[in-house]
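All protein chains of the complex are present and in place, except for one that has been dropped.
The block that comes next holds subunit A.
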Amino acid sequence: MTTWHPICPWEALAPACGVPALLAAEPVALFRTHDDELYAVGNVDPFCGAGVMSRGIVGDRAGEPTVASPMLKQVFSLRTGECLDDPAARLPTFPVRRHDEMVEIAVP
């Protein structure tokens, strides 16, 4: 059974900006894209172990929504968490939704 955890009000998210959140002691990066889609991936950059993914730049690569790590600039798919520059690395992804005026994340 999926348990949704309320994280923050929808207004707290600016378009095309990430915010960091804590989900049961797990750092998560939460993104609202330009077209109001929501994504949640792990906040820890797998290349350096620092919790910085939410501070990356949101964009797209050939239409795939992405975030670029602010540390060494590898680009990850926001949909799948896969690193588009190095398929050996991947971020965990989390189900995320807008529920009433809150943003909620679930642990799968």
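Criterion: a contact is a pair of C-beta atoms (placed from the backbone, for glycine too) under 8 Å apart; a residue touches a chain by one contact, two chains touch by 3 or more; residues count from 1.
The rule we apply is simple: contacts and distances are computed from a predicted model.
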Listed names "Sugar ABC transporter permease", "Cation acetate symporter", "RNA polymerase ECF family sigma subunit" or "assimilatory sulfite reductase (ferredoxin)", matching UniProt entry of the absent chain: "assimilatory sulfite reductase (ferredoxin)"
Contact with the hidden chain only, please: which subunit A residues? 6-8, 12, 14-17, 19-22, 25-27, 30, 33-34, 42, 44, 46-52, 55-63, 65-66, 68, 70-71, 73, 75, 87-93, 108
